[in-house]
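With one protein chain withheld, the remaining protein chains of the complex are depicted in position.
Here is chain A:
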Amino acid sequence: MRIKGLQDLELIKKKHLPNLNARLGNNQTAGYQVLCCTGTGCSSGGSEKVIKTLNNQIKQHDLQNKVTVYKTGCFGFCKMGPILLVHPGQIFYCLVHEKDAEEIVSEHFSKGNIVERLLYKEPIENKIYPQLKDIPFFQAQQRIALRNCGLIDPEEIEEYIANDGYFALQNVLHNLTPPGVIEIMAQSGLRGRGGGGFPVGRKWSFTAQAEDSPKYVVCNADEGDPGAFMDRSILEGDPHSVLEAMTIAGYSTGASQGVIYVRAEYPIAIKRLELAIKQAHQMGLLGENIFDSDFSFSIELRLGAGAFVCGEETALLKSAMGQRGEPRPRPPFPAVCGFRNKPTLINNVETYANVPIILRKGAAWYASLGTEKSKGTKVFSIAGKINNTGLIEVPMGTTLRTIIYDIGGGIPGGKKFKAVQTGGPSGGVIPAQLLDTTIDYESLSKIGSMMGSGGLIVMDETDCMVDIAKFYLGFSQDESCGKCTPCRVGTKRMLEIMERITQGKGEMADLDELEELARDIQETSLCGLGQHAPNPVLSTLHYFRDEYLAHVQDKRCPAGVCQELTDFVVNPEKCIACGICAKACATQAIIGEKKKNYYIDRQKCSKCGVCQTRCPKDAIFKAAMGGDNASAYQPGNNHTTYPTP
């Protein structure tokens, strides 16, 4: 069916809305509605198998008329996947295995008994939360960009329409002028969500004003920042919102061709995008004369092939044209000379996902959310040493403390929070004393970090900040395309210094050299990758200088991470003297006797760590060299007190 105007959209909405309402728990008569996440996190945990078994069991129990299973996008609580949400009652089942499906059907759907063992149990107070709305992870969140993720079936265009999808596009094409749309985007205060935070209205108007033609609209879906997966979730859970927004952007800037550049590492997202583009074409929402207007727009996909630098816009454009993804100097900016050397608008996935709802609800509504200069909400992925790993969306201006402790549930294992890294390899670390910083573009750059795409990696006291800085620098060095010298050679030299320091061969002069090199690289690199590559080193040097000093002056790694500066030791309290470690040791460094005791000879140990992985009782651990922990376990010591690692 081809959609021509508002009436057709209303018809589809009317037909599918009851269904959606039932899923929202608003329609009590419709039997059980089961929503199952099929995003990457839950799929990896086996959600497709769970759905299959559920459907089989439902048939066996003859409940087809009473229970309907829907595949949805991501709920965000990836740590607990696979996730099932059951209406009525908003019952939240987590970590569901296909074996559990039978019990859910026979107990819950047949008899109405909730399967308690599959409910969410909060890890600190061990409190059980049967309903999604009560779970702390979901409170304090406000889902705008993620509005459809975990609600609609991303593979059904009607469901997107039922939740007001494509109404904004219809209104834009029939009632608004291109400058009118750009004015609304400018008033909303929406800023680019890919990291730079450039005002969207301004960006659109630059491309609109460019005189050359044809023009192009590009979606940057090359989410390379390690630890960030919001774009993937949007593409998997709500692909039509991106298509609708790109079409609106095309109308506003005068483009008739769109390109989505997506990572090949996201197979589910690619599949859903391809399907969504096909469906939109069939319904006349892409292609010639959309909504019977004289505006035509089509979208094609380009696949990345694993290069972080392709997230940079000029490199992305090269790669989208089938070439090596090397950046070039700007200006000219893509708004003037971009895809196929024509004026091009580039925004990222999350930015586009905000566009349709802003046009529906109005600029004033969006501008009322967030802070003075950073409007609206931002999606963050929280990962690392945190209880509730997952994807969250909060208003700009929320504090890091709220995100990490209220939503994220704090640090696992009762460990102490050390730092949170924002902005990935281009960002910096934020120490505990700055946890009350509100999150917006300005406040983060003021403390030496950046918003980036919204990845938050939490680190606890067992993480070595020097090692983390080396990790990020190694990442940037590895991903440097090699085109400009400061980035290619400079990051390499910095990495060599960092390696020296973590091996205990660093000198005080190295710290000054690091800082000097960092400034040079920042100032002279060609693109964002090089300009930001030294950030993790500079920010850890600023906030955790004592850890650098411990490595350089005392030749010890306080967190017990850096291999060369730590000793493997046997904890005699846990050791059962089975001798497995001694057999596994290649250098015969583990000395002792079965059923008595074992210890590791520091001089012989090559620190390969094999013993640690073989020990059945976790009795072997790494301890900071020269520290009290390590020496306490050497023979000859009085073992009256055992410091725990």
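FYI, contacts are C-beta pairs under 8 Å (C-beta built on N, C-alpha and C of every residue); 3 or more make two chains touch, one makes a residue touch a chain; residues count from 1.
Definition applied: contacts and distances are computed from a predicted model.
Q: For the chain that's not shown, choose its UniProt protein name out of "ABC transporter permease", "NADH-quinone oxidoreductase subunit E", "Ligand-binding sensor domain-containing protein" or "Succinyl-CoA--3-ketoacid-CoA transferase".
A: "NADH-quinone oxidoreductase subunit E"
Q: Out of A:Gln323, A:Asn341, A:Thr485 or A:Gln553, which residue would touch the omitted chain in the full complex?
A: With A:Gln323, A:Asn341, A:Thr485 or A:Gln553 as choices, the missing chain is touched by A:Gln323.
Q: With respect to the chain omitted from the figure, which of A:Ile290, A:Ala577, A:Ile600 or A:Ala624 is a touching residue?
A: A:Ala577
Q: So which of A:Arg232, A:Lys378, A:His532 or A:His551 would be touching the chain we can't see?
A: Spelled out, the listed residue whose C-beta touches the missing chain is A:Arg232.
Q: Just one of A:Phe475, A:Tyr543 or A:Phe621 touches the chain that is missing; which is it?
A: Of these options, the touching residue for the absent chain is A:Phe475.
Q: Of the listed residues A:Ala383, A:Leu434 or A:Met450, which contacts the missing chain in the full complex?
A: A:Ala383
Q: Residue by residue, what part of chain A touches the chain that was omitted?
A: Listed in rising order, the touching residues are 40-41, 43-46, 49, 77-79, 81-82, 95-99, 121, 123, 223-229, 232, 264-266, 302-308, 319-326, 381, 383-385, 389-390, 421, 424, 455, 457, 459, 463, 468, 471-472, 475, 479, 481, 576-580, 594-595, 608-610, 612-614, 616-617.
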